[in-house]
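For this depiction, one protein chain was excluded, whereas all remaining protein chains were kept in their positions.
To keep things simple, chains are lettered A and B as they appear, and every chain counts its residues starting from 1.
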Amino acid sequence: MLVVLVRRLANIIPTLIAVVALVFLLFSVLPGSFISGMGEDGRTTIDPAVMERMRKEMGLDDPLHVRFAKYIAHTATGDLGISFRTREPVTALIGQRVWPSLKLVFAAMTFAILVGVTLGFLAALRPGSLVDTVSMVFAISGLSLSQFWFGLMLMYLFALKLNWLPSFGYGDGGFSHIVLPAIALGVGPMALLARTTRAAVLDVLNADFVRTARSKGMSERRVVAWHVLRNALVLVVTIVGLQFGSLMGAAVVVEKLFAWPGVGSLLVDSVFQRDMPAVQGCILMIVLFFLAINTLIDLAYVAIDPRIHYSR
Amino acid sequence: MKLPRLKVKGGTSLWIGGGLVTLAIVVAIAAPLIARTDPVMDANLMNAEIPPGLDFPFGTDAQGRDIYSRIVYGARISLTVGVVSQVLNSLIGVTLGLTAGYWGGWWDDVVTGLTNLMLAIPSLIFALAIMAILGPGLLSLLVALGLTSWSYSCRIARAQVLSLKSQGYVQAARILGYGDLRIMFTQVLPNILGPLIVIATLGMGGAILSEAALSFLGLGIRPPFPSWGSMLSEARDQITTAPWLSVFPGLAIFFTVLGLNLLGDGLRDIFDPQSTTRRA
Partner (left out) sequence: MIEPLLKVDDLHIALRTENATYNAVENVSFDIGRGEAFGLVGESGCGKSITALSVMGLLRRPLSLGDGKIILDGEEIQDASPAEMRRLRGKRVAMIFQEPMTALNPLSPVGRQIAEMFVLHQGANWNEAMDRAEEALRQVQVPSPERRIKDFPHQLSGGMRQRVMIAIALACGPELLIADEPTTALDVTVQAEIIDLMAELCAAKGTAILMISHDLGLVANMCRRVAVMYAGRIVEQQDADAIFATPRHPYTRGLINSLPRLGERSRRGRQRLQEISGVVPSIAGYPAGCRFNPRCSAVTEVCREVAPEITPLPADGLVRCHHHG
């Protein structure tokens, strides 16, 4: 277990450094860098004198490699800089947003796993049946939905027309506010999980050891509970891990739609306000979270699959 | 046990998907013929926010523009984004994958590192960052979406080269005096064309969804140009008074992407029975 963790971490650090470098380069070298871009889109007009002062203050007049070295050094100590806009440390800015984001992402994934895995299982146990057809039509539709449009429709129906749930905002952080954004965000991974669970279970059901289990005189229910479930889980866990990436991408849009005070909406707002340190910080945060999740997934593998301990 | 060959399955999704995609393409090409009004210019405040009915099948927006006509023209943008971004992704992915697998060494390490990097950043976040730098507009959208999801085609191309190398095809071709480029084009590409088409088809659906998301955030196509995403972006504020403004562009996205997904599934059953391209 420890070995896997250490190896994973050893893999993550170079990736993280590369991401930091990439983000830095993107925003420093390419045209339309933040300071020069300010005011161009008419949304933020800044006094040239203020701009000059900011350039100095931010050290933007230093040569590129000096700025990069400084940036890396600061980032490594957990200092993501000062927000151009609010003049607060970016870490503090992001800090307030992390918990709501985590809540939303995990709520969405919980919904996706509960519904998706259940549908996939039911479909696989009765291939070709009505349940199978309906869940797979459901799944391919879920994959084709634009998540924010789906969220908009949910908002219209359940919040504005039926008045069952609040239409947007974080409220007091209670359950009712998270339902609609979580469903809107979870529908894509739900659909994918339904499909992959079905494929995984069908695969396992055709495995030799399932035939052995049947030859022991086990009821089909026990075959599934004792032998199929765990094996299918290995595949499902992979998909869950990979889905966190696209989930966090989509979270940006869903957070914006439901005015959810998460890292994603902070990212979008910061982009519009050309708040470079905040944008970089948000992207780093999202990548870090994604890598952390995948490390957890790797540990989950070790817990589920005894072969991994030896073969890696 | 030798079983007689069973018929290839997956016919229905291929036909439904193909039908939907063909419909979208026909609409996009014939937009000037089937649109009833100009999508941008024909604003008429006298006709503002009319619900769907006989005069305006999908209703009108706050400026009195015909939603049906705007959706018809929007198909052009969505399909352009889908096709161009996937062509870009395939080109990048195949070039990197082929060369990395073929030459190996440090270049292979670089490409593998890049691929891992791409996988570590959610592609929509990456695209968003690029849009933030380049500014809104169709061209930057094509660049942003065309640069951010080439990792699948890269991995498939690289794996194919490595497998052919281990089987000796590549060495044989080299001994026969074929040049590197010729070997890649004659030996490797034909083998991965099927999976590549599947990936590109499924990727087009993803690109159309990303276009809609970015436009919705205000970073993609800006109003008044009728992209489905930008229409939704405008429609959001009027969801209570004019819900049809949101419903129809959303349905247009849904059916187009559904068509591409079904088509991709159907093509996979034909080209790639072992499913190297199963989305994960």
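Here, contacts are C-beta pairs under 8 Å (C-beta built on N, C-alpha and C of every residue); 3 or more make two chains touch, one makes a residue touch a chain.
In this text, all values refer to a predicted model and were calculated from it rather than measured experimentally.
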Touch as defined at the start, partner being the missing chain; which of A:97, A:195 or A:227 qualifies? A:227
From A:18, A:165, A:202 or A:218, the answer for touching the chain not displayed is A:218
Logged for chain A, residues touching the omitted partner chain are 207-209, 211-219, 222, 226-227, 230-231, 234, 304-307, 310
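Following the convention adopted for this analysis, only the chains that are shown with their structure count from here on.
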Note: chain B sits from chain A at a C-alpha centroid distance in Å of 21
The residues of chain B that touch chain A in their complex are 13, 113, 116-117, 119-125, 128-135, 205, 209, 212-213, 216-219, 229, 232, 236, 239-240, 243, 246-247, 249-250, 253-255, 257-258, 260-262, 265, 278-280
So, in the complex, the side of chain A touching chain B is made of residues 14-15, 18-19, 22-23, 26-27, 30-33, 37, 40-41, 140-141, 143-150, 152-153, 155-156, 160, 192, 196, 199, 238-239, 242, 245-246, 248-250, 252-253, 256-257, 267-268, 271-272, 279, 283, 286-287, 290-291
